[in-house]
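For this depiction, one protein chain was excluded, whereas all remaining protein chains were kept in their positions.
Now for chain A:
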Amino acid sequence: MASVSEMYDVGWEEMRDKLRKWREDNFRNSEQIVDVGEELISEHGSKLGDDIWIIYEQVMIAALDCSRDDLALTCLQELRKQFPDSHRVKRLSASAFKSSTARKRKISILKAQGKSTEAIRELNEYLEQFVGDQEAWHELSELYINEHDYGKAAFCLEELMMTNPHNHLYCEQYAEVKYTQGGLENLELSRKYFAQALRLNNRNMRALFGLYMSASHIAASPKVSAKVKKDNMKYASWAASQINRAYKLAGRGTKENKCSVKAVEEMLESMQITMS
């Protein structure tokens, strides 16, 4: 695997400055910090002078975030050697020992016992520390959905979309949550995010159906202007033709799917009637 300096054509000073900028701006890009920091320490540690200690601290926190317990421990050991009586280092080591695996196990047990409220609380505490753990954010969003707390589920998905802007699944799930929350504003948001998911992956059938449903509902709402109604009918129409096309493509050659194709056509027709 290519090194960071090779991939981005940067020297060690730029890497060091980048780390400083991320520290000062309180960036949570843990995976990047780990990549840059690990290489900087191992290849150019001797050139860093006293900066190395704050870099060890920064990398350790990021490493814990990414479940890189090995790296976190290495950084911690260096810090302890250098600052044996430091309170700051002691606090860091406390957070390292509350290792991510033990926390996760506890959360799984709470879930299995049906203690959703406690699981949610623990997961929230976990995420305060391990803010980059995507799986955990996703798990939390599902817990919130099951408790019908759609607002908080949306927040979790927003986090995921921010750190994974190219992931069509998060976009589509966010759109589904907004749709479920209901109301015109949420419907319009959901339509936008279904459309975005389709841009990222034009084969996402849920996004296509979602676009059709949300646009149809907006067009049918008595509260919208004539222009909004017209626009949404266009979106819905486009989505309907895409859905039909997808079913025809899938149904080629199999007679079982004929009834699916027909059912979809009829469903779309009947909905168009209620819209107009």
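Going forward, a contact is a pair of C-beta atoms (placed from the backbone, for glycine too) under 8 Å apart; a residue touches a chain by one contact, two chains touch by 3 or more; residues count from 1.
As a working rule, contacts and distances are computed from a predicted model.
The chain absent from the displayed complex carries the UniProt protein name "MPN domain-containing protein", chosen from "HBAD protein", "Glutaredoxin domain-containing protein", "MPN domain-containing protein" or "Palmitoyltransferase". Listed residues A:4, A:19 or A:213: the one in touch with the omitted chain is A:213. Annotation: of A:51, A:142 or A:185, A:142 touches the absent chain (contact as defined above). Against the chain not shown here, chain A presents residues 111-114, 142, 145-146, 148, 175-177, 179-180, 182, 190, 205-206, 209-210, 213-214, 246-247, 249-251, 254, 256-257, 259-260, 262-264, 266-267, 270-271.
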